[in-house]
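Yeah, one chain of the complex is gone here, protein chain that is, but the others are all in their spots.
Our next item is chain A:
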Amino acid sequence: MKSIFILQLQRFRRKPLLVVSFFVLTLFFVFFLGGNDTGDKITIQSYAGDNTTQEQADYWIQLLNASESFEFVLVEEEEARNSIVQGDRNMALEIRDDDYRMLVAVDEQSYQIAANYIQQVFTEELRLAAAEAAVEEENIRAAIAEERISPVLALNMETINGESSGFVYDENLQALFGMTLFFSIYTIIFSLSNVAEEKRDGTWNRLIVSPLQKWQVYAGHVAYCFLVGYLQIILIFIFFKYMLGFQIEAHFGILMIIVACFTFTIVSVGMLLIGLVTSPQQLQAVIPITATAMAMLGGAFWPVEIVTNEVIVMLSKVMPMYYGMEALKGAALLNQSLGEITGALSILVLMGVITMGIGINLMERRA
């Protein structure tokens, strides 16, 4: 095993371009998708609708601006519309007396998140107003705020990972985790394609007729690919946390455990793919399809929480990416402990064991 492992490292030393290019691509994508927005709020131009007074619009703007993610600015309707037409803004908000309307150019991720937030603010405020009118008590808002500190009933959301406080989103971390895991799939499975190449070139057979045990040959390759993928992810996390100041609150040890589980599963998925294809060329065609599908369905490009299609949500649950992202976001955003993310990690490892088993079995049958 050690000989195979060292050999793969030697081969990497001679041909580092593939791994290095995916590392650089990850840095590039995370930097531009997440890094350029560090600390900035998304500005949403808003305007008062017909029959809405300036005071009413100001009141809603004040409520909406309690957000840490969005900044609502009151402008003229024409200006807001022009900004959308000219492509400067993606959306605008029309504020009405007790309602709102959104003008949307593209139905993309930030719109979904803004729409959720605006709906939440309007619903809450209208409920409060209705309650105020019903009990005719002036300080009901203060009373409710006080009750919220120690509520009679606490509503908690349960997810597969354990208890959480609901949908929390951080664009930087979404980009960091999503892009890093996405590109790591390429690195890992392309590195694993050494197995398919060795089978084509005949070196695999040469190893099989040597005194090495077959498991040692497999283990050497798996260990190498695991190391390459693992180091890529961890180095990128370190770079963005310590060099660019990304707010990864989780204990780094927990992140390392999550990354280890995810990397193991992707190596296993790679073994499954090698078992399914018949040539390195086929594998090279299958890798981008698999990586992109896993990333899109598993929530690497956008949070699965904003997806409404039930089929896609269901499919996301069979993607290792989903559990990797859930565990990373749980640890980094919700500060979940290792115990709280054990569920996601267990599923990841289980997926890894099953796909590895099937993959090796398929390869051996073909041998």
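Operating definition for what follows: a contact is a pair of C-beta atoms (placed from the backbone, for glycine too) under 8 Å apart; a residue touches a chain by one contact, two chains touch by 3 or more; residues count from 1.
Here is the rule we go by: contacts and distances are computed from a predicted model.
Between the listed names "cytochrome-c oxidase", "ABC-2 type transport system ATP-binding protein", "NADH-quinone oxidoreductase subunit N" or "Nitrile hydratase", the UniProt record for the complex's undisplayed chain reads "ABC-2 type transport system ATP-binding protein". Checked against the full complex, the candidates A:K15, A:K41, A:R101 or A:K317 give a single residue touching the omitted chain, namely A:K15.
Contact with the chain not shown here comes from a single listed residue; of A:T53, A:Q120, A:N139 or A:N205, that residue is A:N205. Contact between chain A and the absent chain runs through residues 3, 6-7, 10-11, 14-15, 201-203, 205-212.
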